[in-house]
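Only a single protein chain was left out; the remaining protein chains are all shown in position.
Here is chain A:
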Amino acid sequence: MPQLDTSTWLVTILAMILTLFILIQLKFHKYSYPLSPAPKTFKSTSFPTPWETKWTKIYSPLLLPQQ
């Protein structure tokens, strides 16, 4: 049975170790499974000062007291 001819065993085993443990793993290492993109909610941590909580019409640039 040619499988029992041990003269070729070293080459076969070395080639297999190279392929299985290095080459193929390099290929599958690059597979990435990103989650579906979803918008990120953000909360601003700075609270507006009391006179800025509501935007009122007086803040529009043309209505400010002219300098």
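Keep in mind that, in the parts below, a residue touches a chain if its C-beta (ideal position, glycine included) is under 8 Å from a C-beta of that chain, and two chains touch if they have at least 3 such contacts; residues count from 1.
The rule is short, and it goes like this: contacts and distances are computed from a predicted model.
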Complex member absent from the view - protein name from UniProt, among "ATP synthase subunit a", "BolA-like protein 1", "D-isomer specific 2-hydroxyacid dehydrogenase, NAD-binding protein" or "Proteasome subunit alpha type"
"ATP synthase subunit a"
Which chain A residues would touch the chain omitted from the figure, given the whole complex?
1-6, 8-9, 11-13, 15-21, 23-34
